[in-house]
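I am attaching a structure below and will ask some questions about it afterwards.
In this view, the complex is presented without one of its protein chains, the others remaining in place.
Labels run A, B, C and D following the written order; every chain starts at residue 1.
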Amino acid sequence: MYARWVLTALLAWPLITGVVVLLLPARLAKYVALAASVIEFAISVPLWWTFVPDGGMQFIVDHAWIAAWGIHYTVGVDGISLFLVLLTTFLMPLSILGSWSYITKREGGFYALLLVLTTGMIGVFVSLDLFLFYVMWEVMLIPMYFIIGVWGGDNRLYAAIKFFIYTFLGSLLMLVAIIVLYVHAGRATGVYSFAYAHLLSNAKDLGPVAWWLFGAFFLAFAIKVPLFPLHTWLPDAHVEAPTAGSVILAGILLKMGTYGFLRFALPFFPAVALSQTVQLVIVILSLIGIIYGGLVAMVQPDFKKLIAYSSVAHLGFVMLGIWALTLQSVQGALLVMINHGISTGALFFLVGMIYERRHSRLIAAYGGIARVVPLFAAILTMVSLSSIALPGTNGFVGEFLVLIGAFRTYPLATALATSGVIVAAAYLLTALQRVIYNPLTQHENENLTDLTPREIAVLVPLLVGILWIGIYPKPLLRRMEPSARALIEQLKPGTVQAPPAGAGAGAGGGQQ
Amino acid sequence: MLLSPALAISAVLFTLGVAGVLLRRNAIVIFMCVELMLNAVNLTFVALAQSLGLGGQVFVFFVMAVAAAEAAVGLAIILAVYRHKQSVSLQNMNLLKDG
Amino acid sequence: MTGTTVDLIWLAPALALLGFVLNGTLALARPTAKTLVSTIGAGVLLAAFGVAIAVFSAFTGLHAPTEAPVVFRYWSWIPVGTLQVDFALQVDQLSLVMLLVVTGVGSLIHLFSIGYMKDDPGYARYFAYLNLFVFFMLVLVLGASFPVMFVGWEGVGLCSYLLIGFWFTEEVNANAGRKAFIMNRIGDFGFMVAMFMIFWSTGSLDFDTVFAHAPTALTAGGTAITVITLFLFLGCTGKSAQIPLYTWLPDAMAGPTPVSALIHAATMVTAGVYLVARCNLLFALAPVSSAVVAGVGALTALFAATIALQQWDIKKVLAYSTISQLGYMFLAVGTGAMTAGMFHLVTHACFKALLFLGSGSVIFALHRAYHHTHSHEDAQDMRNMGGLARYMPWTTALMWIATLAIAGIPPFSGFFSKDEILTAAFARGSVEPIWLVFWGLSLVAALLTAFYMTRLMIYTFHGPNRTGEREQTHLHEAPWILTGPLVVLGVLSAAGGLLNVPELYHGGEWLHHWLEPVTQPGAALRPEAPLASGTEWMLVGVAVAVAVIGIVGAWQLLKPERLVPARNAPEERGLARILRNKWYVDEIYDALIVRPLVWFSRVVLWQEIDQRVIDGAAVNGAARGARALGWANRWIQSGQVGTYVAVFVVGVLLILWRAMG
Amino acid sequence: MTLTVFWIFGVIAMGSGLLCITRKNPIASALWLVVTLFALAALFVLLDAQFIAVLQVLVYAGAIMVLFLFVIMLLNLGRPGPTDIKGPLGLLGATVLAGALLLLLRPLGEAPLPAGIQLPPGTVATLQQQRGMVGSVATPLFDTYLVPFEIASVLLLAAIVGAVVLAKRKL
Partner (left out) sequence: MNLNPAIPRDLLLSLLPELVLTGWALVLLLFVAWRHRTVRDLRIAGWLTLLALVSTAIAIWWLWWNRAGVRGVVSMIAADDFRWVADWVFVGAATLTVLISFTYLEREELLAPEYHVLLLFGTLGMMLMAAGADLIVIFLALELMSVAVYVLGGFDRRRARSAEAALKYFLLGAFASGFLLYGIALVYGATGTTNLILIGAQLSSAVRPSAMLLAGLALLIVGFGFKIAAVPFHMWAPDVYDGAPTPITAFMATGVKAAAFAALFRVMYQAFAAVPAWHEIMWWLAVITMSGGNLFALGQRSVKRMLAYSSVAHAGYVLVAVTAGGVAGTSAFLVYIVAYTLMSLGAFAVLIAKGRAGESDVTIDDLSGLAARRPWLAFALAVCMLSLLGFPGTAGFIGKWYILIAATSAGQNTLAAILVLTSVVSAGYYLPVIMAMYMKPEPIEAAHVDVRLDRWARAAVAVVVVGLLLFGVWPNRLFDLARSAGDSVHAVGTTTAAP
């Protein structure tokens, strides 16, 4: 029973409550929104247990929608999307709670948009119909546009429109590609349908068109990821967005790009995606992202920009992991996606919290505040460590898996990518030092107040996530593995090794 | 057969009409040039009617009706404009433009 | 599971972690509860030491030396496909030695810290960090696989970072901590790449499986194993402060002195040595890498010793001394003398901890004196010391023990371990002559070691006092909580040699035999290099002579009476100045790597490529271009009907042309 | 013979058309246009369209052009003043564009009509003799072309309403 309605409920509930929040008096907005998002999370939690890791889609619901074009409302999750859905529902209550005192004008609209955004994001992850997928993909654009544009910083208009147009550019070309696929499959089979499975099984014999289609998908997703050199919307959007916007942007929106690669671009066009040229391009761009993102982050005067560029670097790891197509690297990529959501989300929360007190995001405006706000400093340190992938935190498990997996496919590139860990330490620790260490020189900082219980309530779940995934990621990995395995099996048949007989003994035959 | 010369003359007249529209600034003269174009077309119709049947001549009738209607409305508009600008030169029609 | 006390091994790190959690909570919640903090902080360590001893004794009872290590798998950590990493601890001879050193020296230093740090406002935080360090160090040494070891490996780096920057309100300290972490990360990069290669070559990352598969999976002397071991060694140079990544360690002296003693002398920095010892089989398979290890070790030993000659900061001298001594250890493990390396590791842990704590005691005294008179002189500069023997007899005596130990004067512990290394290097030289060069380098280093240590002693404890007229009255011996641990370490420094008395003196070579199960597989792959006992005696003689020359030479050459306090000291000239400035290595790194990189990142990558080219020219340029086209349209859309007609006719012509053409 | 006459009137039409667009006085232009219309009427006669030719003279040259002249007079545009012909650049542009247009339309005069649709020569003339000059045009007007005829009537009504609205002194 639960399986039949859960995804639909996850999509419908935020939308409905979003409208309710909009219509309610503004002072009630945040309470209702928080309650709604907590309920949303509660609805999603049983997915964790009811999900059966078998590599296939589950919780499938399928209804005809626009019959004339063979459009269905089809949703379902597998091991790849499950955690992204859970991450979304997990981050939303925190984002709402984190905006509690940050948002002071037009609260109703803000929280309503956050809820609508939830629908869009979950929709992207669960859609199994490409029309539905596209609609959801675009739907989340508008709330984000408003969130940045209405509640953002000084330069918010520029950032908002840049974000919108950039994303719009990619997604519209993807739209054409989807339609071309649809027409192609329809011609081949006589069945005109946007169903994922249908298009997937008929995406063959495209000839050179496949390159163009892949290019369109690539552009859409690469902008979202963002891959160098399509990343410049990100720093602006991140810096200008309010805290919750940045958190969701980094935590979930960026994952849509990598998710798109995993779900669509790779399976639809394996021949193109795994051609020498594309592999080379992707690997080089990922590498540039990792190193370049890190180096540029190192010299940012603005903390949020720094985190934004660090996202470029982190997502570079994800791309590398996806394209390496080993079990370790793909699962690692999935894990990095989740980790990045948690850690970078937490970083943005922290920056937002200190911004609320001091109204500056410039690193130079701080210094030595560990003495004044020790708890803040401690948590910032922990989260930073997670972000630079210290073993024992979630960041390490993900990056380690990506790198060790990718090493098999691209040894040299991976070795270079590994140097990203050095750069990561350089930029984040430098920023950390300049914010919480060093002499306390600015008088404004002497009376900062430490974290409030509400803020602690926002951060603690994230910290728990950081440590839990760092120490015991097995429950996640176990649920992902069949799907990752199925994906690789589909793209590179016969390359996935069987797990060793005695798990833990590590006796499996090595490959040289 | 007069068809070919008629078509040629008609094309020349039509072109003259177009050239007039391009060349002049006075709204009324331009309108007259448009009338010249319509008449050129009429010549084509009539010439064709000789080979293709009377339909062509009927069309000319309709064209005249249209020309009359256009003349009525067009001249009224020109008058209305003249009231504002005391001029019918298109050079002075520059309230509406980009920027 | 063995059903014996060995099973309790998890308690050791768990206790340290518990200490961290409790003290960490206190640090945030009630930083003033110092008694509770000290009880927890030192208590967990002593308990862990107790566990270590219990496990050790149970293990000796349990195992014949040749048997395989005991591995405890607690939970499956990263299980993905063939990659199955368990969170597992491994008890064997090697890890037990390290376990004892870490918990033992650690306990002493925790005790010392209670006194040393008692007035510090960050007392609870300090102990939390220290406990956390011990936890990670134990994970490092007990981890049963590369990734688990890596947890500890990076974890100790983190704690080192936190403790170096403990007094973070000074920018220098915070910088030093960051530098340490980043330099370590460079090494960790090597460690990680090595792990990847090991995994894809041998199919596992567990020590037992890797070492079991390595001889078959990897060709001895082949490229793969050489690259793997070189990357591993890159990790070691970071963690153990070897050329070229050593520069962080002197700066790390910015941390509290007990930290320097524990982390930057006794335990953490030796992790690299431990790693090579742990992977001795891999290094045995890669002769080139071994030579590199030994060569870098010997070179570092000499290079750091030269710098130590001209340092005024008492802790800096010790820091360079540490780097130098670590070089010896790498020379040993690179040579294949794993036991010698580990032996020196243990003895060095004792006497270097003693030296640091002794210097800590001195600094403590000076600091207190300056504090009384409210002057802001440098409490660590030897030019402000002198003649302290009068005020601090215990400390002086214990420091002399340590000095003699490090200089290699028999029968102090350092003599045995260092001699073993020199002998091994010389012996290897008979097979591969390059080792004779290494031996020569390290011999010169030994001479310098004796010299600079004596210099330190003379300037600190002998000659006239330069602290200041008023301050002299406030100079005292440190309280018992500081001197107590010193005494214990003094005993160990003096008698540590007993651990592995060579056959030359009819000793039992206990450590050698104890470690044999671990070192044997690697040793079996290396060329035999036996030495005649006559040669050995000669080598001993040379070594002792060198040490004595160093001490006597220093005693004769240095004139503490001529020294002036730091405040009035003139600039050095010539070589002294170069040495004083550490061969300008930091400056060179800064000029060649750091600054260009930052400049490149800021100006080229960010401002030019990111902002100007991508964002400015491409992104906003496209937007501007489109908008400009829109604006340009106003020239045509001018309101003039004439223009409209002309454009219209052009359109007509084009369409006609296309249609009829 | 017919052809010669045809060409004579054709040249007159074209010549006066050219004069129409090049005379700087609007009244002169209008009058030259009237000449063109008359010449065209003559051509219509030669093309067996006598009724249309009559209409041409009555409606076009008579009614419509008078209306034009009336408006020109009303607006007092006949007085000498600056020409409304564009400068040399405009002249050049107009000549080039018109020349190009003529060049593109040139094949029209040469292409024969498809044989399948052509009526035998003289059919129209015969028809007119049978039904009379007016009837041959009027019959289809109320039969085949009933709908367009009605539309034309509505069109004229609309034009009247429009002209009235625009000319009204007060809205």
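Operating definition for what follows: a contact is a pair of C-beta atoms (placed from the backbone, for glycine too) under 8 Å apart; a residue touches a chain by one contact, two chains touch by 3 or more.
What you are looking at is a predicted structure, and each value in this text was computed from that prediction instead of being measured.
> Which shown chains does the hidden chain touch?
Hidden chain contacts in the full assembly come out as A, B, C, D.
> Any idea which of A:I43, A:L169 or A:L448 touches the chain not displayed?
A:L169
> Could I get the residues of chain C that touch the absent chain, sorted low to high?
Chain C touches the missing chain through residues 623, 626-627, 629-634, 636-637, 639, 641, 643-645, 647-648, 650-652, 655-656, 658-660.
> In the full complex, which bits of chain D touch the chain not displayed? Write them out.
These residues touch the chain not displayed: 104-105, 107-108, 111, 113-114, 116-118, 134-135, 138-139, 142-148, 151-152, 154-155, 157-159, 161-166, 168, 171.
> Can you list, in ascending order, the chain A residues touching the missing chain?
These residues touch the chain not displayed: 66-69, 131, 134-135, 138-139, 142, 145-146, 149-150, 156-157, 160-161, 164-165, 168-169, 172-173, 175-176, 179-180, 182-183, 186-187, 192, 209, 212, 216.
As a working rule, only the chains that are shown with their structure count from here on.
> Which pair, A-C or B-C, has more C-beta contacts?
When B-C is set beside A-C, the one with more contacts is A-C.
> So what's the Cα centroid distance for chain B and chain C, whole Å?
Centre-to-centre distance between chain B and chain C: 95 Å.
> Roughly how far is chain B from chain D, centre to centre by C-alpha average, rounded to an integer in Å?
Here the centre of chain D sits 8 Å away from the centre of chain B.
> On a C-alpha centroid basis, what's the spacing between chain A and chain D, in Å?
Each chain reduced to its C-alpha mean, chain A and chain D end up 71 Å apart.
> If you look at chain D, which of its residues touch at least two other chains?
86, 90, 93, 97, 101, 105
> Multi-chain contacts in chain C: which residues touch at least two other chains?
642, 646, 649
> Would you pull the chain C residues touching chain D in the complex into a rising list?
Against chain D, the touching part of chain C is residues 642, 646, 649-650, 652-653, 656-657, 660.
> For chain B, which residues are in contact with chain C within the complex?
By the definition above, chain B touches chain C via 18, 21-22, 25, 30, 90-91, 93-99.
> Inside the complex, what are the residues of chain D that reach chain C?
Interface residues on chain D, with respect to chain C: 86, 90, 93, 97, 100-101, 104-105, 107.
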